[in-house]
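Here it is, the structure, as structure tokens.
Missing here: one protein chain of the complex. Every other protein chain is in place.
Which chain is which? They are A and B, in the order written, and residues in each are numbered from 1.
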Amino acid sequence: MGINYIVPEYRVVRDPDRCIGCRVCERQCANEVHSFVPQTGKMAADDAKCVNCHRCVSLCPTGALRIVKNEDTFKINANWSNKLMQEIYRQADSGGVLLSSMGNPEPYPIYFDKILLNASQVTNPSIDPLREPMETRTFLGAKTKKIQRDKDGKIIPNASPYLELKTPIMFSAMSYGSISYNAHESLARAATELGIYYNTGEGGLHDDFYQYGANTIVQVASGRFGVHADYLDTAAAIEIKMGQGAKPGIGGHLPGTKIVGDISRTRMIPEGSDAISPAPHHDIYSIEDLRQLVFSLKEATNYQKPVIVKIAAVHNVAAIASGIARSGADIIAIDGYRGGTGAAPTRIRDNVGIPIELALAAVDQRLRDEGIRDNVSIVVGGSCRCSTDVFKAIALGADACYIGTAALLALGCHLCRSCHAGKCNWGIATQRPDLVKRLNPDIGYKRLVNLVEAWTHEIKEMMGGMGINSIESLRGNRLMLRGVGLNEKELEILGIKHAGE
Amino acid sequence: MLKEGQVRIPSGCAISGMFSKAGKCFNGEAIIKSIEIMHDRSNGLGGGFAAYGIYPEYKDYYAFHVFYDNTAVKKECEEFLHRHFDIVLDSEIPTRKIPQITDEPIIWRYFVTPLPAKLKNSHLDEKEYVVRCVFKVNTRFSGAYVFSSGKDMGVFKAVGYPEDVGRFYRLEEYNGYCFTAHGRYPTNTPGWWGGAHPFALLDYSVVHNGEISSYDANRRSIEMYGYKCTLQTDTEVIAYIVDYLNRKMGLSFQEIASVIAAPFWQTINKMPPDQKARAEYLRNIFGSFLVTGPFSILVGFEGGMMALNDRLKLRSMVCGEKDDMIYIASEESAIRIIEPELEKVWSPAGGVPVVVTLNGGNA
Partner (left out) sequence: MKRVYVNEKWCLGCHLCEYNCAFAQTGEPDMARALKDKTIHPNIRVEDGDDVHFAVNCRHCDEALCVKSCITGALSKTADGVVTIDQDKCVHCFTCVLTCPYGCILPTEDGAVTKCELCLKTTKGKPACVAGCPNNAIVFEER
């Protein structure tokens, strides 16, 4: 190709007064941006290769590096942005579908940021979490209300199978394959220490991680990769993945080049074969088929484990959720359009689905209107970015939240959104052994534990401020929320009042 | 006994209750006296009483106490009642005109029993049938409000100070084995006769002091089970939860207390395995009925009364005992004024219910 149409998105700026030529940047960049020029004795950078993952910036011992937005621009055009033009050049060059990773980064409204929380004043005392118990223990599962008593009249605890969480946060599904062994180990160990759950995604469960089964949710997705009896038996819960927020209606594709060694074994497919998860489950073409799969899995595990059905937040999510709540599922997981992914067609990721806040509000209200909210617990993800997002989600009606991107950030991810390239410099979204080892699970799991504990502290502070000392009193407590800058329709869907009302 | 220093800051409400375990009947004078001494805990925007055992001659009939804004809606509502119930007696509730109580609505009383054919066709049990009819009146007829619907019991309430309300309703003319009273200091609803306390459904009545922080979580959950929180008061939602858990789920009042004011996990963790499993079960299954935020409540029911504080005891509540009488009030003074010689006085711990029943019956 004689003409280079592509303008680098970022520029590597090196402070010549601070660079000591240690070459750590060069050694740590899997994209080979940095190089040492023997003739000048100085470092050089190829901006075109930079994905702005910040690995070099983070490791530069003298703080000599900065990555800045490239000022170079095409002629300013409000309709044709630089980004769109470049995408056209790229597609004209390759003839292919544009690929992206992680969640939708486009400037759509973020409803969490337009919701404010309440606090107690005068009539109702706030509660100090440092002095009084502040409870975040959460149960996920059907709340079947059928009191049975033994001959002495004592209640027989006959609850449906459930998950018990010390705090209403879980790590969302990320497969071994899409993320590394070390990332999985970090998640598994953190979930175990935190008393919560992580989720295998559709990649099977590595032999080494069966020991964390009590804190593992195993996924059964459309490709059925890695599903076998032990896999189901080991887990605390089974998740049927119907959809993913980043790519609703789309399957998955892990190229054969990545299906090597342990990944091939864990997925139970031959080395080198493409792992293609079909867009739909080919045994589920309607809701009654879903019911059969739910009960197949329950039958297979002797009705001992809750079954989660995960769906992407799409336009008629409330009606779909209503169907699922009557399908025998114990938990519905809803993934918003901001949810992350290891690879998705850009156009799908950026244009399909709806915000999780609206989806959650609609689903919770719909299930209550139909009197079936207690049939299921609701878990939401995509994206809960901080403790207040989790808090607001619970007040809107969620039982717990899934965090994926936030967990990866704790492990070092800088959201360069290049997972699909497989060259993650942070050792997360890669299978290259030299890169995978960059994530030491001893460090990783502790950072995850710290993150979730920090959020839990914040959640407790906010609960205490409202005079609530147990998380179940926050769940669906929409009076504790007020909208700012939202229109009537948005407020109606969210089921909240405007600030000042 | 007031721990939160509310003595000098007149905020919150006052509650008081008295109960004869032997079922001895006494008139309403004592309860008026008791609530009157806590005058500063009310602001004149609502007061009321629930009295049990007051209609022995009609004890098999549901006693409906109804507020009407005008005769037109009364006529409309009565047509509805006639379609669903056999009304054995209806009359105006006797009142005494006093200057402190003004703007009274039409206050009517009906002793009713469901029409057998209607009841059969509804496929509901009798109590559920009555509840649905009450909800229908309260939501469908603007200007009509059934504020008491139990058997052998009645609620008397109004806008005003509670002692005036008691005199207005001539409470000294009623004899019962249990009275509860409420003086209101509303902060989150405007004063309205129907909004005064007690709040009652069937023979459950609730008086409550506090402002619960779990309100909307509780409301949205209980509404799933056919209840409509038209008043938007804490008391209403607590009454519905009690009705649901006792009448529909068959939980005992002790069990209800461990749902509404559930033991902390740190307490549950120390319980023996059996008890722990049951406590955990109740918290798991009925978690959305946990009530947080400050409250002290008195729940009256047929043959019994329960007093309960929130789990942190953020509202004062004192109990006293003398012979077969149990007294429970926001302040000890409200007990001493009617029974200075108590055998026992205590302040129940947060989340620990005091349940009393007639002749030691089950609750």
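Following the convention adopted for this analysis, a contact is a pair of C-beta atoms (placed from the backbone, for glycine too) under 8 Å apart; a residue touches a chain by one contact, two chains touch by 3 or more.
Only a predicted model underlies this, so the values are computations on that prediction, with no experimental measurement involved.
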Chains in view that touch the one left out, judged over the entire complex: A
Per the touch definition above, residue among A:Ile20, A:Ala44, A:Val68 or A:Val97 touching the missing chain: A:Ile20
Of A:Asp150, A:Asp434 or A:Glu501, the residue in touch with the unshown chain: A:Asp434
Interface with the undisplayed chain - residues on chain A: 17-20, 22-24, 27-28, 58-59, 61-64, 433-434, 437-438, 440, 442-443
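Operating definition for what follows: only the chains that are shown with their structure count from here on.
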Complex contact set, residues of chain A against chain B: 120, 122-125, 127, 132-133, 135, 137, 139, 141, 143-145, 147, 154-155, 157-159, 162, 368, 371, 373-374, 397, 466-470, 472-480
Residues on chain B engaged by chain A in the complex (per definition of touch): 4, 11-12, 187-188, 210-218, 220-221, 223-225, 249-251, 255, 262, 264-266, 274, 277-278, 280-288, 290-294, 311-312, 314
